[in-house]
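One structure follows; several queries about it will come next.
All protein chains of the complex are present and in place, except for one that has been dropped.
Entry: chain A
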Amino acid sequence: MNRMILGLSLLLSSLSTVYAAPVTLHALFMKQAAYSEANIKDMTKAFEAKNPGVKINLEFVPYEGLHDKIVSSASAGSNGYDVVLFDVIWPTEFAKNGFLTDVTSRIPAADNTRVFSGAWTTVTADGKRYGMPWILDTKYLFYNKDMLKKAGIAAPPKTWEELQKQAAIIKAKKLVEYPIVWSWSQAEALICDYTTLLSAYGGQFYTGGKPAFNTGGGLKALQYMTGSLKSGLSNPNSTEYLEEDVRKVFSDGKAAFALNWTYMYAMANDPKQSKVAGNVGIVPAPGAAGVSQASAMNGSMGLGIPTGSPHKDEAWKFIQYLTSAPAQEQFATLSLPIWKASYSKPAVVKGQADLVKAANTSLNLMFPRPTIAQYPQLSTLLQTSLQRALLGSQTPAQALDSAAKAASRFR
């Protein structure tokens, strides 16, 4: 059997030298948020036009399936993907298990200062780089300008307490039943919202290697979340929502405030798919009085090469193209570039000055989620515990204490 495969592959490779058949790369991307499928297809076409020897086979999966798709394919050995999109929370785990190629030496030193430092942490584990950052993202506070005006509110909130007060006014004036909507489904999206609040209240996930999210800012963050549900200021359906649900509710004019990624700005302002187009405001997520001015979490993603890929050079060429400033500036509406210089380019700022203004603050504040190899376990544990508190079966302190106890054995 092996000999037959060898014979076949020899035959195929001899054919390929004759016809110079193009190298086909298999690339894995996600379906929702950031660059759309259409964006990625357009970028790929442009790359293929410039590199006739390389063909790209694109595959799109929901974010929720991305991690498991990467690890199952990488641990099966060769014939997997050549380029994968990965989340900021995975490099430590992927590096430890040998899933991604160390590309530190491929990155020009000159890029170090030209790219945001938060972007670099996205692809770094133990001082080595396992890819190139691509999607530089964080959660922003979106607001419905029209509703704020009708409620007589002059400016969007600067602190979470202020947000609560404004939401109460909007609810009292019956402008909308539930002023705030969140992505609090049992998923990573919940951790992203929680991290934003935790950072605003000055919390820490770990201090000195021990879980600390059950004290101080971490506890305050969850208390804020449960409180906003109890007071009826937050949409109770949030506990089954992901980011796309948040976008639909906000775009339908059924919320005054929402926490979401960059991509919602362009989509909620698109009259074809939004009833609130033209009324969408965006500011950095609020801070907490006396603790922080604003808050943000690192929700960035990078592009890497699985260790089993037989076409690492071509894969790197494709990654370099996708992450290049010109390619990113051309598609800057759903995801903002990783390059600092891009933020003053007219092509990027035009039509989305508010987004870029908010980004200039938020991108420098991005708070990281824990960088431990067992992050998936920690995240699952936290998701369940946070939901217990949100659904009222435990108090925030109970939920976080028991999570912290279980989390102390994760490394």
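Things worth noting here:
By definition in this document, a contact is a pair of C-beta atoms (placed from the backbone, for glycine too) under 8 Å apart; a residue touches a chain by one contact, two chains touch by 3 or more; residues count from 1.
We take it that contacts and distances are computed from a predicted model.
UniProt records the chain missing from this view under the protein name "Sugar ABC transporter permease", selected from "Carbon-monoxide dehydrogenase large subunit", "Linoleoyl-CoA desaturase", "Sugar ABC transporter permease" or "Beta-ketoacyl synthase chain length factor". Here the missing chain is touched by one residue of A:P22, A:G202, A:G216 or A:P376, and it is A:P376. Within the set A:F86, A:F99, A:Y224 or A:F367, the residue that contacts the chain not displayed is A:F99. Only one residue in the set A:A27, A:I40, A:V54 or A:A74 touches the chain that does not appear here, and it is A:A74. For the chain missing from the display, the contacting residue among A:T104, A:N360 or A:S393 is A:S393, taking the whole complex into account.
For chain A, the residues touching the absent chain in the complete assembly are 64, 67-68, 71-72, 74-75, 77, 93, 97-99, 185-187, 236-241, 248-249, 252, 254, 306-308, 374, 376-377, 380, 383-384, 387-388, 391, 393.
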